[in-house]
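A protein chain is absent from this complex, but the other protein chains hold their places.
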Amino acid sequence: MSNLVRVTINEERCKGCALCVRACPKKIIELSKTKINAKGYRPAEVTNMEACIGCTACARTCPDVVIHIEKD
Amino acid sequence: MALTLMKGSEAIAEAAIRAGARFFFGYPITPQTEIPEYMAARMPEIGGCFLQAESEVAAINMVYGAAGTGARVVTSSSSPGVSLKQEGISYCAGAQVPCLIINVMRGGPGLGNIQASQGDYFQAVKGGGNGDYHLLTYAPASVQEAIDIMMFAFDKAEQYRIPVLFLADGIIAQMMEPVELPEMVDYKVDPEKKPWACTGWKAGDDPKKRGVINSIYIDTESLTVHNNELQACYKEVVENEQMWEEFNCEGAEYIITAFGTVARIAKSAITQLKEKGINVGLVRPITVWPFPYDAVKKVVDQPSVKAVLDVELNEGQMLQDVKLAVNGTKEVDFFGHCGSLMPSTDEIVNKILSMKEGK
Partner (left out) sequence: MAVLFEKTKLLTDKQFHYCPGCHHGIIHRLVAEVLDEMNLQGKCIGVAPVGCSVFAYDYFNCDMYEAAHGRAPAVATGIKRAVGNDTMVFTYQGDGDLASIGTAEIVHAAHRGEKIVTIFVNNAIYGMTGGQMAPTTLIGQKASTCPTGRTEEWSGMPIKMSEMLAQIPSSYYIERVAVNNTANIAKAKKAIAKAFRYQMEGKGFCMIEVLSTCPTNWGLSPVEAIDWLENNMIPYYPLGVYRDKEAE
């Protein structure tokens, strides 16, 4: 069954603090290895959206409220 | 209307209530404690709020909070207590929160004494708290005048969004005089006239913007814009709000400048001097900020005027403004005491006589 959860991270507002990385129980978030945003931070990215269980731990831990989560 | 014999501090408190004050936050300090005591008894009678704060610092911040909702709010204290309030007064000025502060001045510096003084003139008009701001500052010379000014003081505060300071020497607050009290003003906060007031804002429902009562403007540009707005407001106050009294000035040989209670003693001296054939006038600033520079200058510029005598219950504070007004065109002499020793009629008469003799 394909996963219907969609995590959207506002990369321009992300400060790369990695608290979401720490909070994610599925270990599917990491700081980008390729991107740097206008603030100079490596934004968080979901590496495997299929594996997301929609627990919202990342969003609830994010100090900058840059994570939005929907489920189909 | 019948005259009532009232103590100054109680008359001032009652006048504030009749002018619409419904909140009083203060702390006891001599010689103004009768004001909070009066408020404590009177406010509950009219559905108002009296709250004794833990300090003058807290009291002025309570004023900032309550006045930011648009209410008419007053606090009172005496010199050392007003020093403590300076932080909050500067915030009120910066955030453009209209409110009323009463200073019943006592002797200083430091703890000083508890007798009457005019030693806080500098603090009132030359600074006080930090930053470029002014307070519309009234210096009444009688209990009746204090009442009369109180009846429009809140209107002025709200018109300019500026804190108003009552600079009363201890005698005004402590003496009893027959007074006529005006009727109670039926004041209600008009939200349209106070769009800045914070009373609980809801997106969509409320036509006005979200309220922010604030004095921080972190970048240089916005702080400059903010200060320019304040200065433009102060300019208007200077143009429109100067008040002073002239007494016996026409053709006077000497001009006395004095404010508050001291001006009344000066008037007695002027009457005595008249009996001796010496014509002396008085200019009494009622607003000490804005100071009536032009009015003083105009009177002093009369060809008949030989010199000016500034009399104060301090070591010569308003003297600096008098000198700025006269601008070197005539000699300005000073007579005064600090330590709350009130200048007597005879002392003022003798001082003028000695000036006349060229001593």
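As written, the chains take the letters A and B, and residue 1 is the first residue of each chain.
In this section, a contact is a pair of C-beta atoms (placed from the backbone, for glycine too) under 8 Å apart; a residue touches a chain by one contact, two chains touch by 3 or more.
What you are looking at is a predicted structure, and each value in this text was computed from that prediction instead of being measured.
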Contacting the left-out chain in the complete assembly, out of B:I17, B:M39, B:A71 or B:L282: B:A71
Sites on chain B contacted by the missing partner chain, in the whole complex: 23, 25, 49, 51, 53-55, 57-59, 61-69, 71, 73, 87-88, 91, 95, 198-203, 205-206, 210-216, 218
Touch residues of chain A, complete complex, unshown partner: 5, 13, 15-19, 21-23, 41, 54, 56-57, 59-65, 67-72
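Everything that follows uses one rule, which is that only the chains that are shown with their structure count from here on.
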Gap in Å, rounded to a whole number, between the CA centres of chain B and chain A: 60
